[in-house]
Each structure stands twice: as C-alpha cells, then as structure tokens.
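A single protein chain has been omitted; all remaining protein chains appear in their positions.
This part shows chain A:
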Amino acid sequence: MIVSLLQGDIQEEYAAIDKDTEQLTDRQIDVDIPRCHQYDTLLSSRDGHCKFKRILKAWIGSHPALVYWQGLDSLCAPFLALNFNDEALALACLSTFISKYLHNFFLKDNSSIMQEYLAVFSQMIAFHEPALFNHLDSTAFNPELYAIPWFLTMFTHILPLHKIYYLWDTLLLGNCSFPLFVGVSILQHLRDDLLTFDFNECILMFSDMPDIDIQACIHDAVRAYLATPPSTYLRKHDHTYSPPTDVPPEALREPLSLDVLRQESCPHISAHDVIALCGLEYHALGYGGGARESGPTHSLRSPSSPLQRRAEVGRRRGKSGKGGRKGRKGVLVDIRSQEEFRAGHVPGSLSLPHQLAFQPDGSLTPSLPSSSLSSVRTSRVIIVVANKGKSGPEFARQLVRLRFPHVCVLHNGAAVLRSLGLLTALGEDP
C-alpha cells in the first residue's frame, strides 16, 4: 500500500515537470541517446529514445542546481530499461540513486568532488594492491586517465546492462564509498596484465574495457570493502558521513585536503579504528565504548548496512578459524626514536625508528621488530605511528614500495595516543 501511495506521488510529480520546453542541453541529449546501450532493443527503439529524452529532461528540470554531464545517459539507461512502461518510476529511481551515490557529481563544477574521489581511490589501490600501485604510479597511469567514467556513471558506461544489474544488486546494499572497492576489484582482476603493461598498453586496455567476470569481481569488492577500516576512505564530500558518538573527538579524524591526499600514497586512519583493530580500550576520560569483537565497524558509516549484515552472515557460516581473538587485526609500527618509544608507546607495538629502519637499497634493516613485521605482512593492517610531519607518510610509502599491503598512517600520530592515555613507558608494560 505504501508503494502504491508513493507511486501516486511519483506519478503526480512526474506529470508536473516540464519535459517539453526546448533547452540548451537538448542537443547534447539528442547526440548521446542514440549511442547509449543501443544493443538493447528497448533502448534503441524509437519509443525508447523518446522516453529516454523525457526522463533526462525531467531529471534536469527537477534538479536546478545540477546539470547534464555526459554519462547521465548511461546512468539512466538501466532504470529506463527496467521501468520501460513507468517513466515516473524510472526518474524516481534515477534521482534517488544519484542523491545517494553521486551526491554533487553533477554540479556544474564537480572537480573538487571528482578529484577527491579519485585521490581516495588511488590510496585504496595502494592499500590493497601495493605492487600494482607501484607499477601504475611509475608509469604515470593515474585514475584520472581511466576511472572518471567508472565512478561518474557508476560503471554503467563500461559494462553492458546485464552486468550492471548484477553489480548494482550488491552496490545498492553498500554505502556511497563501496564503489571505490568495485574499482579496486576491477584492477585486481586485470592485475596480471597490467603489471606487464607499459603506459600505452595500459591506456589501450581501458579504452576498450576487457570482459571481466563480474561475479568474481563483486565478491572481491565486498571482501576488500570489509577489510578496510572506514576512516581510511573518509571523504570531505561524503554527505552521508556522521561521526560516531560516545567517542573522544581526538580519536576521530577529519578529511585531508586534496593536496595532501594527492601527495600521500597511503591513507590515514583514525585512532578510533586503531583502537578497534588492535583490541585497545579507551582507558581514561570515562568513555565506555572500547573495542568491539569484530574490529573496525562499518556501522561507523551506515549502521549495520545490508552489505555488512550479509557479510556477517557469510562470516558466521564460514570457518570459525583464526583471527577470532580480539585485537589481532592490526599491528602498530612506531617509527619514532628509541628514546621516544621508551618514554611512551602502545604495548605490543613494533619499534622501527625511521632513520634506522631501511637499508640504502630501500629494504628493511634486519632486526627482531622488522622480521615480526614481515611475518604479519599479509595478515594485519599495518598502522604507522609517527610524530606529526612527513616521516609517517614517507615510511608508509616505503612499505608500499616493498609491497606491504594494508599500510596506513595514524592520523595526528603519537600525540593522539598520548592524549587518549594509551602510551605506556617501557618497563611498565602490563
């Protein structure tokens, strides 16, 4: 009944929108529609073209602050194909989808939104695929060269309709950052080729998107998403973000500026996520929260999202296996001097002073802590703890060069741990 009520409103709204008056963008729409998913018999029909144009004009008319970007047509295509005889519903779906996943991407000047999204995407590549990140970085094959159509159209420009439906069935369960991991997963599936490709071959590959196994791709995207502490992909332009309550403010982090995002290869992580990952507790200050059993929770972003719940079910069904123990998901790498480490550090963290950590050839200097680090290289999130400045990001970058996955930098460094009362002097370890 609710649906039918909604339906009524949608129909009325749609009927009220002006879809006929000639607009400047009509010409663009006329050029774009006849080359948008035309292998589909409905979308390529004459009737389909008329409906397509009406819906696009209705969307533009009902969103005066936003504009038609090429790609909006691709984004509209699946909704039209699925609701071919209900234009109002197709428009309502399109509008809702855009406001959730592509907030402000269709502003006339969307560059800050797009560039932030791509910069965070780049950090997620470094986080999950360090070897590939190094290769793409050294060939200067940047996301700006290939990923704009991926995200601006939520993959509708590069995938055929039947794969879009498959992908979106999962995408719709996730939040507006989940598409980043779909992007990472696409790269993972092309990794073996990409690693051997030079710049020319890379750009050619993406100009004509190879056939990808979408099912496997989605599976890996969900896995990458769940393995990523939410604060690492924090974006200023994520309109859905609301910080968790009952947490000391210094344990959270604010988004980085675009310049910093671009300079630093590795993402920052909040103390809040570190506490959850490493099984620490908020000692002082009377905050009750403490760590949760399941590590950093995506509920930070969207309280028990359907994607999260589905994954939880999968996890419970799966082997109980290792890693169940609290605090076994992250390792802190303290890169301050030995004196500073002795004076106060988080128990269990590895001391690898930056000046001594690497040999001239860039490899890790052999030591007990460095072999401990190497032994957990694929099983833990590696959190670099430094003083404020460039040291932390540089250390993290070097670990990425050495192909360590899951490397991040603690936002605001050791000072945050100190203010949260988490540092202990050597000899006082509990």
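Operating definition for what follows: contacts are C-beta pairs under 8 Å (C-beta built on N, C-alpha and C of every residue); 3 or more make two chains touch, one makes a residue touch a chain; residues count from 1.
Just so we're on the same page, contacts and distances are computed from a predicted model.
**Q** Consult the UniProt record of the chain that does not appear here and report its protein name from "Cytochrome c oxidase subunit 3", "Proteasome subunit beta", "Protein archease" or "Ras-related protein Rab".
**A** So the chain that does not appear here would be "Ras-related protein Rab", according to UniProt.
**Q** Of the residues listed, A:10, A:55 or A:114, which one is in contact with the missing chain?
**A** A:114
**Q** One chain isn't shown here. Among A:71, A:279, A:392 or A:413, which residue touches it?
**A** From the options A:71, A:279, A:392 or A:413, the contact with the absent chain belongs to A:71.
**Q** Just one of A:42, A:203 or A:356 touches the chain that is missing; which is it?
**A** Only one listed residue reaches the unshown chain, and that is A:203.
**Q** Can you work out which residue in A:148, A:173, A:258 or A:376 touches the chain that's missing from view?
**A** Answering carefully, the residue with contact to the hidden chain is A:148.
**Q** Considering the entire assembly, which residues of chain A contact the chain that has been omitted?
**A** Against the missing chain, chain A presents residues 27-28, 31-32, 34-36, 38, 67, 69-71, 73-74, 108-109, 111, 114, 138-140, 142, 144-146, 148-149, 152-153, 157, 198-201, 203-204, 206-207.
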